[in-house]
Each structure stands twice: as structure tokens, then as C-alpha cells.
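Here it is, the structure in full.
What you see is part of a larger complex, with each chain still in position.
So that you can tell them apart, the chains are marked A and B in the order they are listed, and the count of residues begins at 1 in each.
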Amino acid sequence: MAYSDTLKDHLANPRNAGTLADADAEAEQSNPVCGDRLRLSLRLGSGRIEAARFLAYGCPPTLACGSALAGMLEGMTLEEAARVTRERVTEAVGGLPARKRHAASLAIETLRAALESLTRGAF
Amino acid sequence: MLRVYFDHSATTPVDRRVVEAMLPYLTEKFGNPSSVHFYGQESRAAVDRARREVASLVGARPNEIVFLSGGTEANNLAIRGVCEQHAEHGRHVITTSIEHSSVRGICDALGRRDWEVTRLPVYEEGVVRVEDVRAALRPDTVLVTVMLANNEVGTVQPVAEIGALIRERRAAGQKIWLHTDAVQAAGGLRVDVDELACDLLSLSAHKLYAPKGVGALYVRRGVRLAPQNVGGHQERERRGGTEAVPLVVAFGEAARLTRLELDARAEHVRRLRERFEAGVEARVSDFVYNGDRARRLPGVSNISFRYVEGEGLLINLDMQGVAVSTGSACSSGSLEPSPVIRALGRDDELARGSIRFSLGKDTTEGEVDYVLEVLPRAVETLRRLSPLYQKARTERACTPA
């Protein structure tokens, strides 16, 4: 079990929660096994991610990974964002129990989907 | 930080008087009850006294009580013991879909070994129906195992009526026995093996303000069981192994205190639960109670909060010092929504959002009020994150009032 203090803090004090009314990119992905769900909204400006917001439903790691991911994305270029790995998200929440690694995967999948929506879109 | 323990169904703190009673058996009184000398006889006498107390709690005779390591082992000895002993009379077992994970696990194991197991529904109320039991009975049914009170939602099952039914069958010549898991019930309601007409009944001390690691199985005089933990003359050959004397003594004292104080304890937690539930109703929206509220243990309140998942809520509460549980303590950690809440017909989302608040004899009004302060905020925090909640809000906003 034992979640890290960082993870728990993300849960009690989520960073960047919400959606962006004027988002440039959005995606929602879910884990078909457990029903966990993550939504990511990004707004761009001067070639960087200016704002990132998340919504999440599911087990604590899913919520924390959403919060950590949204936080780290702000200020990144799209190339930097595309290079964010599962490991980096896992680290940002202070590690994950083996059985909960999929939470970081869901975060990365959602990020990829959001970035893809961009390449398909107006940009 | 203020700490409030609202998880008495998972385990209870040990009563100070129970600690006092067992301490001599952790220090100077250390004999092995099988020893013939002074030290041994001193321990033997203590075990016998404890046995009388535990028997008395459930209206049994002392030699109908078998001490063992807990509720799980009691369930193993009862179910496997009866089934193995009486396999020649049939290989059919009836149980419910909301048994504790131990009974569920034991029945699943039987199912893999040539036994047929019927798991009865409990409907939205979380209560099994006597007609369903009657309809499920077959000539080759050897055991019916139905818990007395559920560990997650606290619903009380009609064991006495089922007992009467089994008695009829037995009077008609069928070899059939009734087991009830009273691990949760014993601390919340009066339990009497004759009123229940059960043949076997499981108890666990750590739900009664005694330490973890000791329990008892009531075995009605004349009921034969295949022993499970064999080798050793202890417990009249029904359970081998040196008796856990300090724990047994603690269990005895806890049983005595429970017998004397049960009504007051039940009244106390019932009153506080009313305060708690009224407070939740006033402060939180979009939740449902799980299980029939009238037929419940007095200290348990199980609530599903829509749009949020239970573990996140649990951790949020924990970070503010409030200990509760989601699903059964033993099965938490698995990805699955609580099978008990699912059995009430709840959808996955509600089943994942269920939280059990369980109050104890030492819970105070102040503690209830503290939880009522913390809980709405924690629910709100998580809902603000929840895509399900956002969607529902939008939908609601679009619906004409």
C-alpha cells in the first residue's frame, strides 16, 4: 500500500485542477480495467504550454499523477512535453507501489492523446 | 493533529481493563497449560475461566467453545471441518454473496474441490431472504453458512429463522448444519446460540476490544468436525497447538465486559451514528446509504459518495486524522470495487465510492463533529477533480428545473 507523502499531498492539495475554457488541446482517457479516468486541457502560448489543467477519477495514484503531470507541463515546449516519460511522472509523485504503476501510464497516454489532438488541429 | 478512529469494524483498540487482565499472563504467569506443575495449572485455570466467559457471552456451555487464532480460523474450522467430516452425506453448501472474505475464500476453495456452492443474493437491503434459503436447500446440502451481521454495511441477517428451517430439515432426517459468522455481530447485538438455533458460530476477540490473534468457534454439543490444525491434545482434540494463554485471558475479560456493557455500548454508538448521519445529510449532497438502515449494527454507517472513489477519500480523511475504510479492510488494495456493495446492486462507481464509518464504545460527540467538519471538505476537494462530477454538473445546469 504505503503511498508517498508527495502522492498524498497531491491528493489533498491538487495542483492545476479543472478544465480550460479556452483550451488548445484536450483529451480524456480511461483505464478499461479499473475505470480510472484522466482529462487533460492545455493552452499554448509562444511555443510553450502556458496552462495545463487536469480532472481525474479513480484511485489515488491516478489523481496524483494527473496533478503532478499538469504541474510539470506548464512552461514546457511541446517537444519537451512529448519527451515526458512514465518514469518521470512516477518520480514526481514520490514513487508508486508496483500494483499501481498503471496510473503513470494513464497519465502518459492522456498526454500523448492531447498532443496528438494538437497536431491534428489548428496548430 | 486530532486523530479520530472511525474504523471499529476493522479492529478495536484494546480496552485498558483487558490489558490489565492479561498482563500477569505476559509476565509471572507464563506456564504452558499442558504442564502438570504449578505454572501449568495456573495457566490451565485461567484458560478455563476465559472459556466460561466466552461461552457465557453467547449462551453456550464452556466445552462447546474452541479457542483458536481468530475469526478466519474459526470460519475455516467450521466450514471445512463440517464439510470434510460429512462429505459422505452430500457436497452442497449454501452461503450468501456478502460473506466476509474469509468465508468467501473458504467457499471458493471448496468450489474448486468438488463441492457445489450456492451463493444467495441479498438485494438492495443487503439482507438474505429466508425463502431463498428454503428454495436453495437440497437433500445433499450439508452446511448453510450465513453471517449474523455483515462487516461492510452492518446488515443483520435472519439467522434465527434460517436456524428454525435447518432444524426442521434435521428433524426430517437430513444431515445438515448451520454456521454463522458472528465476528461483527458479537460486539453490537445480543447473541444467543439457542435463539439462533445455529450449530457453529465464529467469534474474533479483536472486534471486542481485545488483541488480534485469538478467536473462538462455538461447536454445539454433538456436532462432529474434522479438525484442521491437528497434532496435540489441546481443545479436546479439536484444535492442536499450545494455547495463546495471554490472548485467551484477554478474550475472556473482553467477553465478560461485552456481556455486561453491550446494551450501553450499543445505545451509545447508535446515538452518535444518528448525529453523524444527520450531519452528513445536512452538509453533503449526492450520496446514498448502503444497506438496510433499520436492520443494521448500531455503530456502522456505510455511505457511497457519488463521483469520487473511496480510497482517495479515505486518504484525504486520513491526512486530517480521520481513519475510515473502504470495502472490507482485508480486501482493500485490490482493484475491484467492493463485492459487498456490488451485491446490493450498486453500479461500479457507487461501489468504488463507498466508505464505512464505524464507531466504537469510546467515540465521542466531539469526534463525530470533527469528522463532520473534515468530511464535506474532503468530498468537495475530490469532486472538484472529478470529470464525472463536472459532467453531471454541466448536465444538471442544462436541465430545466
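As a convention for this text, a residue touches a chain if its C-beta (ideal position, glycine included) is under 8 Å from a C-beta of that chain, and two chains touch if they have at least 3 such contacts.
All of these numbers come straight from a predicted model, not from anything done at the bench.
Novice: Stoichiometry for the complete complex in this file, please, as a label-and-count formula.
Specialist: Beyond the single copies shown, the full file gives A x2, B x2.
The rule is simple: only the chains that are shown with their structure count from here on.
Novice: At what distance in angstrom does the C-alpha mean of chain B lie from that of chain A?
Specialist: From the centre of chain A to the centre of chain B is 40 Å.
Novice: Would you mind writing out the residues of chain B in touch with chain A in their complex?
Specialist: Checking each residue of chain B against chain A gives 307-309, 311-312, 315-316, 319-320, 333, 335, 348-349, 352, 381-382, 384-388, 390.
Novice: Per the contact definition, I'd like the list of chain A residues that touch chain B in the complex.
Specialist: For this pair, the touching residues of chain A are 1, 3, 8, 11-12, 14, 17-19, 28, 33-35, 37-39, 54-60, 63, 66, 99.
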